[in-house]
Each structure stands twice: as structure tokens, then as C-alpha cells.
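Note sheet for the following structure.
Note that one protein chain of the assembly has been removed; the remaining protein chains are unaltered in position.
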Amino acid sequence: WDEPIIFEQSRPGQRGIAVPGPGAPAVELPDSVRRAAPPALPEMSQLHVLRHYVRLSQESLGVDLNVDVGQGTCTMKYSPKVNDSFARAVAELHPLQHPDTLQGVLEIYWRLERMLAEISGMARVSLQPGSGSAAIYANIAMIRAYHAARGEEHRDQVITTMFSHPSNAACAKTAGYEVITLMPDADGYPDIKALRAAVGPRTAALLITNPEDTGIFNPRIAEFVELVHQAGGLACYDQANANGILGITRARDAGFDLCHFNLHKTFSTPHACGGPAAGACGVSEALAEFLPGPVVAEQDGRFSLVTPPRSIGKIRPFLGVTPNVVRAYAWIMTLGAEGLRQVAETAALNNNYLMHKVLQIPGASAPWDRRRIEQVRYSWQELSEETGVHSEEIGVRAADFGVHYWTSHHPYLVPEPFTLEPTESYSKEDLDEYAAILAHVASEARTDPELVKGAPYNSPIHKIDPTPLDDPRQWAPTWRAYVRKHLA
Amino acid sequence: WDEPIIFEQSRPGQRGIAVPGPGAPAVELPDSVRRAAPPALPEMSQLHVLRHYVRLSQESLGVDLNVDVGQGTCTMKYSPKVNDSFARAVAELHPLQHPDTLQGVLEIYWRLERMLAEISGMARVSLQPGSGSAAIYANIAMIRAYHAARGEEHRDQVITTMFSHPSNAACAKTAGYEVITLMPDADGYPDIKALRAAVGPRTAALLITNPEDTGIFNPRIAEFVELVHQAGGLACYDQANANGILGITRARDAGFDLCHFNLHKTFSTPHACGGPAAGACGVSEALAEFLPGPVVAEQDGRFSLVTPPRSIGKIRPFLGVTPNVVRAYAWIMTLGAEGLRQVAETAALNNNYLMHKVLQIPGASAPWDRRRIEQVRYSWQELSEETGVHSEEIGVRAADFGVHYWTSHHPYLVPEPFTLEPTESYSKEDLDEYAAILAHVASEARTDPELVKGAPYNSPIHKIDPTPLDDPRQWAPTWRAYVRKHLA
Amino acid sequence: MTHPYIPNAEPGVRAEMLAAIGAARVEDFYADIPPELRLDRPLDLPEPFVAEHDLVRHMRSLLGRDTGTEEALSFLGHGCYPHHVPAVCDEVNSRGEFLTAYAGEPYEDHGRFQALFEYVSMMGELLEMDVVNVPTYDGFQAAGTALRMACRHTGRAKVLVSGAVAADKLSKLRDFLAPDIEIVAAPVGPGGEMGEVVLDDTFAAIYLETPNVYGVVETRGRELAELAHAHGALLVVSADPISLGVLAPPAAYGADIACGDIQSLGVHQNHGGGQAGYIATHDDEPLVAQFPSRLFGIAPTTVPGEYGFGDVFYERTSFALREEGKEWVGTAAALWGITAGVYLALMGPQGMREVGETILARTRYAMDALAGAGLRVLHDGAVHFREFAVEVDDAAALLDRLRAQGIYGGVPLDDRTILVCVTERHSIADIDRLAAAVASARRADDEGGRR
Partner (left out) sequence: MTHPYIPNAEPGVRAEMLAAIGAARVEDFYADIPPELRLDRPLDLPEPFVAEHDLVRHMRSLLGRDTGTEEALSFLGHGCYPHHVPAVCDEVNSRGEFLTAYAGEPYEDHGRFQALFEYVSMMGELLEMDVVNVPTYDGFQAAGTALRMACRHTGRAKVLVSGAVAADKLSKLRDFLAPDIEIVAAPVGPGGEMGEVVLDDTFAAIYLETPNVYGVVETRGRELAELAHAHGALLVVSADPISLGVLAPPAAYGADIACGDIQSLGVHQNHGGGQAGYIATHDDEPLVAQFPSRLFGIAPTTVPGEYGFGDVFYERTSFALREEGKEWVGTAAALWGITAGVYLALMGPQGMREVGETILARTRYAMDALAGAGLRVLHDGAVHFREFAVEVDDAAALLDRLRAQGIYGGVPLDDRTILVCVTERHSIADIDRLAAAVASARRADDEGGRR
């Protein structure tokens, strides 16, 4: 489709929907609050609005359509359609209804909390955060409250690793912490010597992912936790990459005090173009009193809301992103313990199989010769040096074949990176096809690098010139800005 | 997408859904009824089934996606999404529930029946038929029962016109009638002299569309009806083309005894790739006792089911295609009398505007210089004679630009035909765009006829060789036939 | 206000278009309609709910007066069945592309053609037959057309129809086979199967259903096929496809035409709007020539290895030949065909076997449970699939009592007979609940009787 910007389709007098009339006397507004001129929104009939968005939807690739293994670290697994039907069933619930009228969702919250506690080994779980990053932030806020409650406000440093998600560093900074980032050692593990040097009386917490975004599991993770504990800090586990270790190993068993899951990665809720998502914070008994409130309590089969005594307060409005809580609950309930373990094992199997295939492509490598769990950060450094084609260009060319391939991995510690995470959802044939696309593009890079650099050829649009996006005189973050700067 | 046949994606051991186990002792089947070998259905995971069909859906063009004016006579109007939500609300109703538990749908049937009676001028309406053709058949069955009840079984002929839908002729033939088809006269109207010659003591009924599929309204329609009545026959109005005359003129007012509507054309229910649809039969008081049963009766605000005394019986199972009855009811209820008239007038306006544009394209013509209501059967005869490009080829080439263009108009009384019906749903810009596509392809036909003949270029597949489809040794109406004949 | 569904009703654009055409008023387009046929008043229709929300409120208040089978515990079947509908079926058939498509060519609608071709192909595997139609309206129509096909094929005008057929279906057959085809009813044997029948060479077909209206699985298919064939007639068998993961397909015992309804394959009950009919035969040209429906087939394209699709043997149809075609063809129930295809692909051979086994076992469990509750179960010795009949003193009274407890106990076949339907959706607990409610209703009746 060559679909114009929606404003270009506006025709005066058209409308997409009619609104109930007041049925009561009109209210006269004082000038100070009355809108002077109507907003220049598009005017279109209903079919035309629908057609526009249906066409745009067809110009987007979701899990439903492609072999979505190329958005590494994002765990693009199948989000079952039946769970969407359960999510729709809560569409017309209001969050502040009396709990007597909400026993169903409250029970689901309570059950999912118990299940995630079992999966992580933690004592209590909050399902309030609206995403993984928000859960990281909530964990940091609890860490802050914990130390404050003990009079240890002087702990103003958090330690993280370079291959933990940037939100660990960024959320900690937002919460007022100084951030110390451990680089990988020569083996690709977080550098334990650097940790030893970093911990001390100012240490509030360690924020760490494991396996990291490289797919490498740090076997000395318990030792890391122990070092931080000895210094009086807390250990907080970013479990965004939990998909390969469900039922295999648990956060609490390695000594962690806090952890979080992304329901939209590990527990199958849909990514929805980037949210709504949902995060879960798990904490040990010692931190339970700091959880964001309210949480669901159960007594004699009745469910009610209580706020923990020293709650950090609200992370977001209301109880949580209920449609996703419902979906995640249903997903676990159709798999059970045995199913979750199959998820993990198959995610690891798929990843190792795909790695086996990718590493057969000349020019592709996986830095550090370590085992991988559920994903791998690869490098085209060799191919790039040989052909001058960059990883990003390979990604755009791969899109011509109907797949994603994501390269945003700042900072580019791994040169010419790409990260693949096949999850448990894809078949052997899917992985073969994805590897074949990469092999094909890599071979194009050798035989006809300009072809690859000129991509895309199979997109609604052609190669983008990004320079205006970083130039304040030219950038156009809205249509009105574009009209003003470029069409006036 | 280059999507393989689903059987090619089968992998042993996979499954798309799990089934509840028996939970009770198994039943042993005797050999005579036990299936010997499992059916060779595809074995696929759920995501893979979903992905396959989502891709196929993207390779189909619905009203939601295109300027769907090229499937003339099919009235491809906007089917409002909100009405789908009402249709979903009846998904889990069983048709044989006690009427006390079905008061809502029964009331909707009753109300829609009353509204269609008002729109057509008829006394009673049945909503049982599953489509327009089924409604035609039901009308013929009522005609047969009517004559039989009067001891006039000797009436064994029905009269129809060449530009009435083929189902009028075909259904009459199926019901045992001899079919007499009136050809258009030099003015494009059904030939009244031929009608005079045809009517007589053997005449059971006239089955006629008006406006016909040419878009021409027969101004002497009342005279046609009168002639048939004088001969003792009934007059039955095929109102498949009613979209341009809603609120303008009514079947009963022209003297008709029976008529039918297609809810999926005039009343916006979706075409659904070719059904489920729904038809409505309207009849005069004299024929009401023959209606298919049951119909809904109302007393003191309670609704029940009754079967008319001399009912022809069942046309299809149960009461009707309820999801579409609900949709059609909701559609009328959001428009009202004034809205329906706007529908009609706008359908006529759009059609005349598009005709104005199309007739400006050199080589296009609209046989018979008559006014048109809601559609036009055009001809490329001139263009075809000049360039050797046929209407069907123009249609395939037009599809490259993302629109439909339908040419199945047997018999080809109008040479090199195409039929456009813009309905009320499309904007002026849509019609301009469609006309521009036709003009572009027509000009291609002149400058580069081979280009047009070689189309499609923008389809998932290339030009089809249809010969095997008519050759019993080669045809493959199923995959198993294909495997046997072509892959074995 | 310009209605959201009618863009060109907007006065400005309307005037612009009229000007372009050179017409003064929209009335001009209607000049051919004589004044005496013109409606000189607005239609007398209810005030509309133009605002979508007002319409929603209105519809919700109407539809809220229904109590469906998800709120009540329903054992209603009799042609419309409460099987589980996989969410993926709904996802696919509610995709706007499929829902609003119609009659495009095999290029821009390649996906529609492929989806329907795959549907008929999967049905072909289930039925072990090579030719399956794009769905007709429903199982009634499929049966009617199958019998007309048999008559056209044999040149005869008499059919022997199983007596174990629903009354409504028989009504449809009588209407649809009139005026030229005679229906002879076969007796029902004491076990609930088709009884002894006599055939002669004037019959075009024997028509059998399995499971039949009583849920009884017919075991004498092969014998009847041989009888039919011995007289130059065809065996037409109506079989519910959801049974065919465990039951032998009609072709396996010699049927010439299989037919039936596919509502059981992933389509909601829809208050009876979910029906769709299949008809299948072997790849036998003279019989294939009798199909009125569209048949989709694979065709090569200019690119080797690529699959295109198209109509097989189009010249049979009324689209091509008007009254000289076979019966008629038109919009019927294609979307349910696509849906049934999705269902079969999800289920695969394993799922179809399992669902059949579950239904067989639970049907038997329910028969035993209701017998235990004191009802007489008809044809108890036969194999039942999904349905069985029970005899009671007063069907309406018992059903009323059950309904008061939120149970739709079954479909009354007559004053004393109730047809009970059990599928994989009914848990053992559901069946036990029915049996307990029946037992308690009978106790209440007994007590009422004693008073």
C-alpha cells in the first residue's frame, strides 16, 4: 500500500462516528477555558478510517506473521489467541469497583503472584508495574526504602553489568544512584575482580541479568550475590532473560533479594507495538513490607486489597495491567510445571540449534567461546571487514525477506552485532529458513555489496535519510511541525 | 508471502490444540464403524496454523482494504464493525432454546421483519433463507404452493429476464419450472412485446430484477406486473439491486406479490468470502400463509414461534442466519428512514458520478443510452477491437493496483463487459482513483497491450493456466487429487 | 450531519459531484421511476440511533434478554452442536480481509482461494474422497443436493430416505425434491438403526445418516452400499465430520456421495447461523458434473512450481449456464469452510481421533448416568455418538424444571422423548449435574403425584 498520511485524507464535513447528543441544557463556558478554534483533526468517514489503519497494520510484522527470532532479548514468542479472549473479558471492569464485584480478577492476581513466587523462589510478588523497566524501577525504589528504613541512606551506588539491559543503569540513575558498570572479562562473564573492587559501604545493590544479553550464564552468580551481601548491599535479578531457565534455576536460590519478570517476554503477553506490557517484582520476606501497594490478600477464599506497611506507594495507577496479568496466568495454567520446563529446554535447544546454523555462515561469529542458554549476541565483524557491509545494512536487507533483524545494541561492545533469540515457539524449519536468509544476505554482501547497501527493495518505502531526525531545524515529530518546516 | 500449501507444512507429532480427555471409560467400536487409518490432516503447532492463515488473509482483498466498486451487482458496501460485535453476542445461543430464553433475538427478528415489510410494502417477511438465491428459491416454492392450493398445478412456466440474476432462472428450473427468458429490447428494457407473447395459462410467475444488472430501471414495471396478474400469474421481485431505491419506490406499490432482499448486499452484512449470507422473502397478505416456518409472532411484548398454516416448510435449518439478521437490524437502526434514503440517493449519485468519469475514458461505453440507478454494465468493446485486449485482461491488470474488477457476466450479452457499483460507502476521491486506474490500464492497452495481457505483476502468483481446471484427467479439486495426478 | 457510513451525503461534495455530472438534483437519476410508483412519504421506521453508543445500548438491552449456552448448562444439539471453538478459528474468520471479501479473482484474492482449496482438501482427507465442494448453505441443503445429484446421475426419480432423520430436514427434503422426486421412507429398526429395506431398480439412491437423528451410529453401511449398487443406485451418506477421527468415513464402506454439516468444526452455534454444508464424491467425472457448487482446484502458473487456483469445471454451474446449470450457485457459507479448515489444521489426525474418543466415552457415560437417574434410554444397545434419546413422562414439564435450574436438558422430539447432546465441552461434572437434576425433578414429580 502507498498509504498517505492520515491528514492528507481529510475531507471537510466527514466524520467517522456520531456522538450522543447532550439531552440536557448546554453548559456555557467562560472564555478563559473555551477552546478558540477546533483542532485540525482529520475528517473522514468510518470506512476510510478503518481502511487506513487496516492497511497500516498490513505494513507491520508481528509474531503472528513472521519467524520473529531476530529481535534478540525481546523474546518474541507466540502469544496465544485464546488468552486474548480472557483479556477482553476484563475490558469493562473498573479498577475501583468494590472488591466484592472483582473476586475473579483478584483471585487471578493472587494465584499468579503465588505461581511467580514459586518460579522465582521469592516470598512475595507485586504485579503492579506496567513493564519490565517499571519493575526494575520499583525494585530500586524498594532497595532505596529498605536502606532508608535501616538508616543507611549513605548507600548511593548501584552496580550493574554492561550486558544487563540499559534500564537497570538508567532506572538506578533516575532514582538518584551513582551507577557502576562492570565490563565483561576476557571470558565474556561479568568481571568478578571489578565487582570486588566496586563493592563497599556505599553499595546499595547489584542489578544484574543472568544469562546476560549475550546468552551467557554466569556460573559464579551466587558468588556475586554473596560479595554484595557481605558489603551490606542487596542483590536484584533482572529476569528479562528467564525464558531459558524456567524450572531450571531460581533467583532466590542464588541468594537474590529481589527480581523481576517481564510478563510480555517470558509469559507470552503480546508486545503490542511496545506496550501495554506488564512487569512483576518478586522479593524476599525481608522486602515484602516495601512492595508497591495494594496487593491482593486472601482469607477463607475471599480476596481483598491491602497495602504493605512500609509500601513505597504507587508505581502506576490502580492494581496493574490486568489484561496482561490475565493472559500470563492463563499461559502458565495451560503449561504447568512440566510445560514450563519444556519451554525452557526448547528455548535453549532452539537457540543452540540456530547458533549451530549461524556459525556455519562464513563471516558470522559469536564472541566468547561460551555456552549459551536462550539467545546469542553474534557479530558480523569478519564479514563487515571483508565486504564493507554493516550489520544494520544486513538487517534492512533481511527485512526484504519478511523477517525482523534488530541491531540497536548500544554501546556496540560487540562489533557489528546482531542478536537472535528463537524462543520455544518456532519450528526447526523456521530456524532453518531464518539461517538461510542470513546466509543468503551474507553471500550477497560478498558478491554484490551495493545490493545489500541499497536495501530495502520489498518495503512500502525506500531507504530513509535519517539526518533530519537529529537536526532541530528540520526534525518533524508531528505532522504540524512537518507542515510548518517543510511544506509552508 | 510465498505461502506453501498447508499440507506441505505438516510435521509429524505436531498439533495445534489439545482436546479434553474422556474422563470416562473408552467405548470400543465395532470394526464395521471404526476408522481404519488416521486422516492425513496436517500436523502443525498453533502458531504455525495461525501464521499460515493470517498470511493467506493478507493475500485477500476485502471491503476493509480496497475501493470495492468493481464487483458490480454485488453491492460491496461498508459492513460496520460495531455490528460484528452484536453478531458475536449471539455466538453461543442455541436455536432450539426455549423461547423464554431467546426473547432478545426473537424480538430482533420480529422488528426486522416489520421494517423490511415497510421498506418493501409487503405484508409479511421471512428471514429464514440463507442467501439471496435461497430466498429466490423460497419465493418460487411459495409460488408453487400457492398455485397448488388453488388447483392450478398446470402453471409450469416462469418468465424472467436476461439481466435478472441467473439464480432466478436456475432456481425456477430446480423447482420444476420451464423458464422463459425475455431479452432486452433495443432500448435496453426487458421486451414487453415478448412478455405479452409469453404470458398465458401456463404462467406461474414473473421473476424480475429492477433495476436490472445493467442499472437501468424499467419504467413500465407496473405494466409487466399487471400483464402477469391478468394471466393469473404472480409477480416476484428480485430486489438484490435495491440499494439505489430504498425509500424511493417499493415492490408492493408496483403490484408485486413477492420480493426478496439480500441482507448481505443492501443491508450491509459482510460477504464473508461468499457466505454465510442471509435473504429475506417479503410477501403480500395472500401469500403469508405459505411462508417458510417458523416465523416470530408477538403478543403483549412476548415473542414466540409459529408456523404459518400452509407453510412450505423448511428452507434451511432453524430460524435463519441470526448473526446477519442482527447485523442488518442494527444497520437499519442506525440509519432510520432518512438515512436509508440517503443511502439510496448517494448510491445513485456515486454511480452516476463514476459513470461520468468512466465514459470519459476512450474505448469505454455503457450500452443503451439510458439513465442508471446504482450500477452500470459497461463495455470495453471499442477498446478491445482497437487493441486486442479483453475485458478480463484489463481486470487482472487492474488488480495490480489493488482493486477488484469482476467480469463473470455469462452470457456475454454486453460484449467485453465490466460492471461497477459504487454503493454509498465510497468517497469521491475513491471513485476518482478507481476511474484513474481504469483510464491508466486502458491507456496501457493502447501503448503496450502485451503489458496488460501479461498481468498480474503485483500478485502473490503469476498468470494462471486454467486448462487443467476443465480437464478431468488433470483437474485437482483437492490436494489428494493433485498428489495422485501430478506428484505421484 | 453527514452519516459516518455515507461520506458523499455531505452537502459540499454532493454539490460538487452533481456539478461534475451536470445534474441539477439527485432526483434526476430517478427520472425513470414513474411518479405513481414513487413513495410520497418517508418510510415509517423507528427513530434511528445514529450515535454508535446509543446503538450499542439499544442492542445490548435487546440481546441481554437472551440466556445463552455459556450461562446455562446446555445439552441441546439436534443439528446445531456445542463443540469447543478454538480461539484461532475466531481469530481467522474475524480478520477483516476474509470477513469482507467476496468474489475477487484468483490473483488479488489468492489467499481466499487457497484457504478454501485447503479446506476442501482437508475434508477430502477426512472423507477419503477426492472432490469436495466449496460449502453450500447447510447440511439440509447438502443432503437435498446430494439426492438430486444422485437422481441426475442415475436418471431416476425416487430415493429411499432413512426414517431416522430430523423432521425439519425431511421437510426441507420434501420441499427441495419436489415436484419430480419421490421420497420413500425407510423404517427405523428396533436398535435405532435403519431397518430392513427393499430396493428396486427405480431408486436413485439410499440416503443414510450416521450418527443419525438419535445419535445412533449406523453399522450396516457396507451392506446398504452393496444393496444400492446392486440396483444401480447410489449410497448417499450424511456424516458429521467431527465423528470421522474415530468413525469410518462413508467412502470406506462404499458410499458414493458423502454430505453433511460442518458447523461442528470450529463454528459457534450462532443460534443456528453457523451451519454450512459439504458434499463429496470420488473423482468420477459424470458424478462431478452433477455438482451445482463451486469446486476449487489447483492450476499451474507461468512460473513452474507456483500454485494458482481456479474453478474446476465451471460450465456445470448456473453462473455459466443459468437454468441449464445444475441447480444454482451463489453466496452460501464460504467463511465457515475456511473456519472448518482452520479447525482441521489445528486438530490434525491426533486431535480428531481424541475428540471422537472423548465424545464417544462421555456420551456413553451420560446415557448410563441418565439411566441411573431413572430415565429409559432409547436404543441403549447401539453405539452412540454425541446424542441419545430418553423417554420421559412429560418432556415439557421435565425440561421446564431443568431450565429453572439453569439447565437446558435437551431437545424434545415429541411429548415423551428428549434428545440429549453431549460433547467434549461437557465435563463429567456437568453430566453428573444433569443426572442429579433429573433425579431430583423425578422425585419432585413423584411427590407431587402422591399429593
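As written, the chains take the letters A, B and C, and residue 1 is the first residue of each chain.
Going forward, a residue touches a chain if its C-beta (ideal position, glycine included) is under 8 Å from a C-beta of that chain, and two chains touch if they have at least 3 such contacts.
Bear in mind the structure is a predicted one, so any value in this text is a computation, not a measurement.
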item: Hidden partner chain, touching residue among A:Ala123, A:Ala170, A:Ile192 or A:Leu305; value: A:Ala170
item: Hidden-chain contact residue, picked from the options A:Asp185, A:Asp253 or A:Asp448; value: A:Asp253
item: Sole residue of A:Ala40, A:Met183 or A:Ala197 that reaches the chain not shown, by the stated touch rule; value: A:Ala40
item: Interface with the unshown chain - residue positions in subunit C; value: 4, 52-53, 56-57, 60, 70, 84, 86-87, 91, 96, 346, 350, 424-425, 427
item: Hidden partner chain, residues of subunit B it touches; value: 11-21, 44-48, 50, 54, 80-82, 84-85
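The rule is short, and it goes like this: only the chains that are shown with their structure count from here on.
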item: Far-end chain from subunit C, centres as C-alpha averages; value: A
item: Distance from the mean Cα position of subunit B to that of subunit A, given in whole angstrom; value: 47
item: Residues within subunit B bordering two or more other chains; value: 14, 46, 50, 54-55, 58, 63-65, 78, 80, 402, 425-427
item: Contacts with two or more other chains, residues of subunit C listed in rising order; value: 3, 5-7, 13, 50, 52, 86, 88, 91, 96-97
